[in-house]
Each structure stands twice: as structure tokens, then as C-alpha cells.
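Single-structure report; data block below.
Only one protein chain is missing from this complex, and each of the others stays in its spot.
Our next item is chain A:
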Amino acid sequence: MYLGYSLTPFGHHPRAWEHARNVEKLGFDALLAQVTAAESAGFDFVLLADRLGLRPAETPSSVATPFEPTLLASALASKTPRIGFVAAAAMAQHEPYNLARRFASLDLIGKGRLGWLAIPSGDPARDAEYFDVVTGLWDSYEPDAFLYDKAEGRFFDPEKMHVLNHKGVHFSVRGPLNVNPSPQGRPVVAQVFDGAGAPIAGDVLFLGARSVEDLTAMTEDAVQAVAACGKKRADVRILANLVPVIGETAEAADAASAALAFVEADRAEQPLSGIRIVSTADTIAGRMTELAASLGLDGFTILPPTLDMARLFVADVAPKLARRGSVGEGETLRGRLSLPHLTHPAKEA
């Protein structure tokens, strides 16, 4: 089972800040402490969802970090050796060259532990072209292109550099990228699955269904969409979002849930949503294992409603989940998620 940790300053509940009324929680050190705890508990990646590209008009959101997510990922990656980072960036807000370059650079800083949560623009044809440009730019150099041959004065082999020369409907991008190739071939690409026929370019799909019934249907849709795009099911990780409400006893969990007073109106402030499971740590771990098996899910992204619930999940639930053995330094995010090894297009022939 694969596990992601969605990072917010106070938790995903829109009034979670009332339970931890401390401006230090908004700072880098407090966010790093959350990430380090998740890393120690064996989480595979941290998700920096950034309200899925929604920019504040009048007032900031308490459920988003007060940092631009790709740069926050760089800072966090420089302070952690193992955990992966999936950072949101909207295709309507970045030129494809800039985005490809940013993530290529992040992936060097994080030594192959970076992923991009691609936020769609609303135009599927434009987004499909955008993915082609970004992928093509990431393939600008073959993995063995860089020679560093001081005696011959040859930094890289020019035969192994590929100029994109993309001229499409929406974008015109010459290339090549001016960043060394990714240690994991390409950064991991993730998407929020919305079932609406958007192109599936991703290695990871996040499912935001709010009930088990909806999640069952959405998982089936996702599996079909993957097949429809010509991808193998085994080459994609399908992860459900999960809001855990944990108590020492089932009654305590119910009381905690009642105290948090989840209301539907709060969803508007929290663009990420997920199934909510209210119970003891043991029961939640069991339910997660059952759901993964019965629905064919690869894992979950945890949306802790509060910082207390984050601590309880890390301490009490995560150790009970069946997970692969401990992960060493130097492993890429692609490796951690057991995604297929990428072969550069020039090597496929």
C-alpha cells in the first residue's frame, strides 16, 4: 500500500486553525516538522496541493500553506533525504517551458524524488498538447548524454541532445531544456481524477470521492480511463484521498468527529476532499486494507483534518498498514511507487 501525506499548516478542516492558533504553524520549520514525521513513518510522498491552483481573491485560506508549492518542495527536499514530493502547478498559470524547467530543476535538487500534480486548464486539447511539450522537454537529453570530458572539452555528447522544435495549436517551443536530465527519467506526473474525459498523462491518480459508494464507482471509472488511454493498469498508481478521524475508542472518535462539526459548506474552502473514516486506529488501518483490496486501489493520500489527527495517524495507524520494507536514501519517487522504469525514446528503437 502506498501512502501520501497532504501538507497544510493546521489540517484540512477549514476551522482547524482554531485548534492551533499559532502563527508559527504557518512557518517553514513547522511544515518541515510535519514532513519529517511523515518521512519517519514511512510515507512515500508529501502532497503540496495548493488549493488545486485556486488563487486567493480577497482573503487567504487556512488550508493552504502560505508558500508557492514548487519552491516549498525545493526547500523541504533539501532538508529531507528520503520522502518524495508532489507539488501542484496549474497549466493555465505557467508557460510549459518554465514548468518543465522548474520541475527538472526540483528533481535534481531532490535527487529524483519530485512529482508534478498537473492542474488542468479546462481545455483538454490544450492540456494534452501541454503534456506533450513538457514530456518532450524532459527528454531533451538521453540519460548518458553528459560526459564531463575535461581533456576533450566535451561537456555532453551533442548526438544525445534532442531539440524539441514543437509547433502546435497552442504552443510553439523550440527547446531543448537547459537542465540536466532527471535522475528518475522524468519527474512523476500526478493528476486529480475527475472522470470527465481529461487526458490521463499521469503516473498517479488522486481520487477525491467523499463516500465509499462514490469511491467504488470512481475507481472503476479511473481503471477504464487508464485503459482507454492505452496505459497498463500496473503502470499507474490509483490513490484515494482519506480524511481520518481517530479516537482511542469508537465513541471517542465519534465525539472528535462531532466536535469538528464537518459541514458540507466547508468543502468549498477545501478543494481536496476524500472519504472520511471515523474510528480507532486499528479499525481505520483495517478498513484501509479492506478498501484497497476490494476496490483495487494502490493506496491512499491522507488529508489529516487537524494536526492532532495527523500525529495520531502517523503514530498509530501508519505502523499497522502492510507496506513494503523500509526505504533507503537515494531511491527515486518513481522507484518508491514501483512505477515502471522509463526508457528514453531515442533508446527504444
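Note that contacts are C-beta pairs under 8 Å (C-beta built on N, C-alpha and C of every residue); 3 or more make two chains touch, one makes a residue touch a chain; residues count from 1.
The rule we apply is simple: contacts and distances are computed from a predicted model.
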Message = Not counting the visible chains, the remaining one has a UniProt entry; which protein name from "(2Fe-2S)-binding protein", "FMN-dependent oxidoreductase (Nitrilotriacetate monooxygenase family)", "histidine kinase" or "ABC transporter permease" does it give?
response = "FMN-dependent oxidoreductase (Nitrilotriacetate monooxygenase family)"
Ask   = Given the contact definition stated above, which residue among A:Asn180, A:Thr216 or A:Ser273 touches the chain not shown here?
value = A:Asn180
Key: Per the touch definition above, residue among A:Arg21, A:Lys232 or A:His341 touching the missing chain   = A:Arg21
Inquiry  = On chain A, where is the contact patch with the chain that was removed from view?
reply    = 17, 21-23, 26-28, 32, 55-62, 64, 66-68, 70-72, 74-75, 77-79, 93-95, 97-98, 101-102, 104-106, 108-109, 141, 146, 148, 150, 153-158, 161, 163, 167, 172-180
